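First the structure, then my questions, so here it is.
The complex is shown incomplete by one protein chain, all other protein chains being positioned as in the whole.
Our next item is chain A:
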Amino acid sequence: MTKDQDLTQDQKARIAATLARIRGGLKTLTGSPFDEPAHTFVAEAYYVETT
């Protein structure tokens, strides 16, 4: 973990603003309990034969 004091005030402000924006957007998430996250990869993809 980066020590907080390693960062400049500008970097700290950018990080705070980025996290606030993301969390502000995500916290309004509502929907069906059946909603599932999108999956990045399909398991079958790992069985590709390499040449």
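As a working rule, contacts are C-beta pairs under 8 Å (C-beta built on N, C-alpha and C of every residue); 3 or more make two chains touch, one makes a residue touch a chain; residues count from 1.
Assume contacts and distances are computed from a predicted model.
The complex includes a chain that is not drawn, and of the options "Na+/H+ antiporter subunit D", "Molybdopterin synthase sulfur carrier subunit", "Magnesium chelatase subunit D" or "Amidase" the UniProt name matching it is "Amidase".
By the touch definition given at the top, chain A reaches the unshown chain through residues 1-2, 6-8, 10-11, 14-15, 18-19, 21-26, 28-29, 31, 35-42, 44-46, 48-51.
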